[in-house]
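One structure, pasted below without further comment.
Yeah, one chain of the complex is gone here, protein chain that is, but the others are all in their spots.
The first chain written gets the first letter, and so on, giving A and B; residue counts start at 1 in each chain.
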Amino acid sequence: MTNGGQSLQGWGFVTPALLWTIAFFVVPFLVMGAMSLATLEGRTLIWGVSLSNYAEIAEKAYIWRAFLVSLEITLTVTVVSVLLAYPLAWIIAFRVPAEWQRLALLLAVLPFWTSYVVRSYAWLLVLAREGMINQAMLGIGLISEPITLANTRFATVTGFVHFFVMLLTLTIYANLIQLSPNYRRAAMDLGASAFQTFRYVILPLTLPGVVTGAFLTFVLCIGDYVTPQILGGNSELTVPQVIMVQLGRRADFPLASALAIALMAIVTLAYIFSARWLRLDRL
Amino acid sequence: MTRLSALFLTTSALSVSASAVLAEGELNALVWCDHTDPALIEPFEAEHNVKVNLREYEGTGAALALLEQSRPGDWDVLVIDGIDVFRAVEANMLAPLDTSALPMDDFFPEVVMEENNTIDGVTYAVTEKFGYNTISYNSEKVDEADMQSLATVWSEKYSGRISIYDYYLPVMGLAAIAGNVATAEIGSGDLPAIGETLSTLRSRSASVAGVVAAQTALATGEVDIVVGGGEWLTAVLAEEQPELTWTIPEEGAVRWAQSIGVVEGSENPDLAMEFIKYIISAEGQARLATSSCFWGMPANAKAGDVLTDMQKDVLRWDSQPDYLALTQLYPAPDADLDIEMQDLWLETLQQ
Partner (left out) sequence: MRVLPWLYFVLAFAFIYLPVGTLVLFSFQDGILPVPPFNGPSLRWYSEVAADDDLISALANSLLIATASSAVAVVLGFCAAYGLARHVLPGSVFMRGLLIAPLTVSYLIIGLGLLIVLTRAGLGLSLLTVAIGHVVINLPLAFAIIYASMGAQQQNAERAARDLGAGEAQVVWLVTVPMVLPAIAAAFFLSVTFSWDEFIIAFLLTRFDVTLPVEIWSLLRSGLSPRLNAVGSLVFLVSVTAVILLELFVFRKRRP
């Protein structure tokens, strides 16, 4: 169905996007790779092939610990967000009357149109010792004196979970709503309990959507600087925070590049791990 | 093809607006956030009919790297830690400054800081503002007597009620002072002891916080003490919460001072000089001292004629002679020691 002229036309359509991606994504990435092998002497950059930056990552405790912290936070956030979002998506898809579903989703998304930076800051106010949560818990007698919530890992995780519950609710809802109601009915007719229907029918069918959402959560969460910087109180540093320290205080581009490449390696591992179920081109 | 031309139009529109930045009658300054207050900058812009472009930076290393990567002439004015002036001069980033046109005689003598601003007999920068990294606290929640000694500030008694200001130099300076090491004398050999003090401090503190986080924490009762705080932290809160105050303990504290100079290769050296004259003038100094970002003492004592009595109270104008005598300058490590200190700092944070 195609001939030479048409294929040339096809290239004409694809080339601009490809060139853009190569010039502003692939090339920077390669340069960053080369940069991670360079070294900094004083403030002079020395190009070469040295693994000293990677060695530094392994040697310095505050750096490799940052990788553990980032992984722990990201995995916690991903799991908690999925566990919280699935029931919400389920309720919206199957309990909320069809004509109200769109409104419910819109309402769920609205708060995320405030500025991202301000939203993190707002959590700091909510979690403060004299903030809403402590005041409410004191009011109903749950605690007798304010507890420290802000400037902790709990605060970072809360800020993240807040954002990703919204994202995952949307993704999972889109998957649930696509399921034909016949699946559920058939399972019920065959005598499956509500739980069995979920476990053996609905869950496997929505798994690709859940995994895709979880993977995106992982990528966005592990690379984020703002939320841990504002909410975490610097009690522990994540990898993006360590990268920004290298840039902001030392202008150590080689080490920052090596950290970025190492972070990429982790995301790639997560990708390989979840590739079976991923549907990135079907967002 | 209409879309391609639309694309072309939008990109060229963007580059036009970007290149307008480099037009004549503009001054490009690399500064700290206190210089971004419109109340400070707008009078100068109006008087000289120019646009002042300001870029904030975080640490001296980053500022020097930024200058190095820029084209010559990109930058006109640099605001830099007084103790780091020599680093900028070594890197050939600052032009000699003609101080004959500046009211140097009106300066508080202690903050002229010739040993920092003048190298081999050539002056490259002048001090514009100074203040202290010391102890800020909530006077209603702590025993004020305890705040008079570093040893009792971070004692077990206040465990969990302390926040540490997130900048390694002043806090490590305080740790050195607590261990009877002069900030100017800090060497590699002192780091283990400083690390131990930091470690103790860290274990008793609730957070390590930037400016707003520290202010929020103090103002909302999250913590009652900020180690590394000072007038610059609590001045803006003083009006509504007078109980938030600061002191200099008997061991002393760390003094910060920022200098301003003309960048080597500036294309507008005259305008840059005019800007420095303005910043150093009594009016400019008063505005800089009470900038919305952070307050601090002006280097030019004549600013006292412009500041209100209340502002001077908050700045503790009358106590300055005592404070100056009691405090030591920021530690000024060379590049290698600097990295060692930063590593130790990050190491301690991650505990």
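As a working rule, contacts are C-beta pairs under 8 Å (C-beta built on N, C-alpha and C of every residue); 3 or more make two chains touch, one makes a residue touch a chain.
Not measured: the values here are computed from a predicted model.
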| item | value |
| --- | --- |
| Hidden partner chain, touching residue among B:C293, B:L326 or B:I339 | B:C293 |
| Candidate in contact with the missing chain, chosen from A:I46, A:I91 or A:L142 | A:I91 |
| Residue numbers in chain B that touch the chain omitted from display | 1, 3, 6-7, 10-11, 13-15, 17-19, 21, 28, 33, 36, 38, 53-56, 69-71, 74, 210-212, 215-216, 219-220, 236-237, 239-241, 292-294 |
| Contact footprint on chain A, counting only the chain that is left out | 1-2, 6-7, 9-14, 16-18, 20-22, 24-29, 31-32, 35, 84, 87-88, 91-92, 95-96, 106-111, 113-119, 121-123, 125-126, 128, 130-132, 135, 162, 165-166, 216, 219-220, 222-226, 230, 240, 243-244, 247, 253, 256-257, 260, 263-264, 267, 271, 280-283 |
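Here is the rule we use: only the chains that are shown with their structure count from here on.
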| item | value |
| --- | --- |
| Touching residues on chain A, where the partner in the complex is chain B | 42-43, 60-62, 65-66, 69, 124-125, 128-131, 146, 148, 150-151, 230, 233-237, 242, 245, 247-251 |
| Residues of chain B that touch chain A when the two form their complex | 57-59, 61-62, 64-66, 68, 91, 160, 166, 206-209, 213, 216-217, 220-222, 335, 339, 342-343, 346-347, 349-350 |
